[in-house]
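Removed: one protein chain of the complex. Kept in place: all other protein chains.
Up next, subunit A:
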């Protein structure tokens, strides 16, 4: 062993779209997304962050906001730790026409190659008191996370109080390259009937 020099890293490619969202009492919104990955991960291609268009719910239909925003990203890494997460923040218009946060969501990219329909449930910070909730409604500045990557952190979440509501649907197709050469088994080559898929 060891006479041939194999690849020094493996690559994952994720393509898909941020399809739509359904948020109660929100008829006009746009979404900001960003990919957060660990230190060992290097972006090879694609945009790590972006903003969709502002979408409006059509008259007389269910409240679905459709963005159809394409996602295309390729990462290279030597270590599966720090697997990329997709963090989204949905901003809508309040009755005075100002941008207010409607919800944050976060999900890891899938770990096995395949096609997935992901549902990111949204949550947003709660105001500390009823008075603060009223003044933030009046001034159009509800509580937001100061760090937009915060939903991807595993630490520091215990001090946040949030309320949830609404979800964003994302479709992702995942491809991996050279993981088997590295010795990784991600379960994508196995009989799917025995694996619980989403």
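One rule holds in what follows: a contact is a pair of C-beta atoms (placed from the backbone, for glycine too) under 8 Å apart; a residue touches a chain by one contact, two chains touch by 3 or more; residues count from 1.
One rule holds for everything that comes next: contacts and distances are computed from a predicted model.
Within the choices "Trafficking protein particle complex subunit 6B", "Exosome complex exonuclease RRP46 homolog", "PRELI domain containing 1" or "B9 domain-containing protein 2", the name that UniProt assigns to the complex's undisplayed chain is "B9 domain-containing protein 2".
Along subunit A, the points of touch with the absent chain fall at residues 24, 38, 79-83, 85, 105-108, 110-112, 114, 116, 120-123, 126, 151-155, 157-158, 160-165, 182-188, 190, 194-198.
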